[in-house]
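Here's the structure we're looking at; comments come further down.
Left out: one protein chain. Kept in place: all the others.
Each chain gets a letter, A and B, in the order it is written, and its residues are counted from 1.
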Amino acid sequence: MARALINVPAKAKRGEIIEIKTLIQHEMETGYRVGTNGNMIPRDIITDFVCKYNGEEIFRADLFPAIAANPFFTFYTVATESGAISFEWSGDNGFTAAETATITVE
Amino acid sequence: MPTDHDKLQATRRRFLTDAAALAGSAGFGAGFGLSLTVKPASATPETMRAALKRVVGEATLRKGKVKLDLPPLVENGNVVPLTVTVDSPMTATDHVKAIHVFNEKNPQPNVIGVQLGPRAGRATMATRIRLADTQTVTAVAELSDGTFWTDNIQVIVTLAACVENM
Partner (left out) sequence: MRRALLAAAWLAIAAPATTTEIPIAERKSGYDLMGPDTRAMQDDDTANPGMLWVLDGEALWNRKSGTAEKSCADCHGDAGTSMKGVAARYPAFDAARGRPFDLEQRINICRADRQKATPLPFESKELLALAAFIGRQSRGMPIEVAQDDRTKPFIEAGREMFEQRQGQLNLSCAQCHDDNWGQKLAGAPVPQGHATGYPLYRLEWQTLGSLQRRLRNCISGMRAEPYAFGAPEYVDLELFLMWRARGMKVETPAVRP
């Protein structure tokens, strides 16, 4: 599976707004580059990113070729309860990746 | 009175200046002919407007509430940090539903579409994008009350020197 780097605080206070950072290894081939053989290199990008907090979707992104290689996102959510924050990426050529982080909310 | 020799010199000088300008604008590395091969189709202000319309429909695009952050001068168009912040209490009744980013000179007008909700707490999103050329980037926020707000920034994109052969 593609390497991902997730940053979620391990602990938070109930109601606190927490920052989440995600970084995933992916070339994000745009489909607009010409290869050494003179042909266009076909598009191969991540197209969807979803973050869920205990199963409920809290952030979703539709990615286009204009997103830089090794897609990086910073976003926020309210720490409501302890549990699992899950991350799912999917894209061209059946690409999928998933990561989970646990958070303790007091 | 200019002689034929003078005129010839002027033409030659003009040719060299034009050639240099062409090589210069194509970039130091690209001037060696390998990184600029086929120029792909690029978005235009029209295709960007069409892409905007698909999101906004007939609603008015209002200025305000949205703050788009991009470095005014970019070191490399391959990786440009971008942050969008929308002024919103992010409550159940008053929040940002979506943020869309568009460009006008990449091959495609869309950059990203993000869906948020009251659980976000803060209507801020940061990512890294690709910009093919110096251009204007536009962000649009869709609020829960159905209104659309926008901001845009003009970004200057420089090229790397000594690019490698593909």
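Assume a residue touches a chain if its C-beta (ideal position, glycine included) is under 8 Å from a C-beta of that chain, and two chains touch if they have at least 3 such contacts.
None of the values given here were measured: they were computed from a predicted structure.
**Q** Which visible chains touch the chain that is not shown?
**A** A, B
**Q** Mind pulling the chain B residues that touch the left-out chain?
**A** Residues in contact with the chain left out: 27-29, 32, 71, 73, 75-76, 78-79, 81, 158-165.
**Q** What residues on chain A make contact with the chain left out of this view?
**A** 3-5, 7, 21, 23-25, 27-28, 68-70, 72, 74
Following the convention adopted for this analysis, only the chains that are shown with their structure count from here on.
**Q** Measuring centre to centre with CA averages, how many angstrom lie between chain A and chain B?
**A** Roughly 22 Å separates the two chain centres.
**Q** Quick one: which bits of chain B touch chain A in the complex? Just the residue numbers, please.
**A** 37-38, 40, 78-80, 83, 103, 106-108, 110-117, 119-122, 124-131, 166
**Q** Enumerate the contact residues on chain A facing chain B in the complex.
**A** Contacts found on chain A: 17-18, 30, 32, 34-36, 38, 40, 53, 56-69, 71-78, 80.
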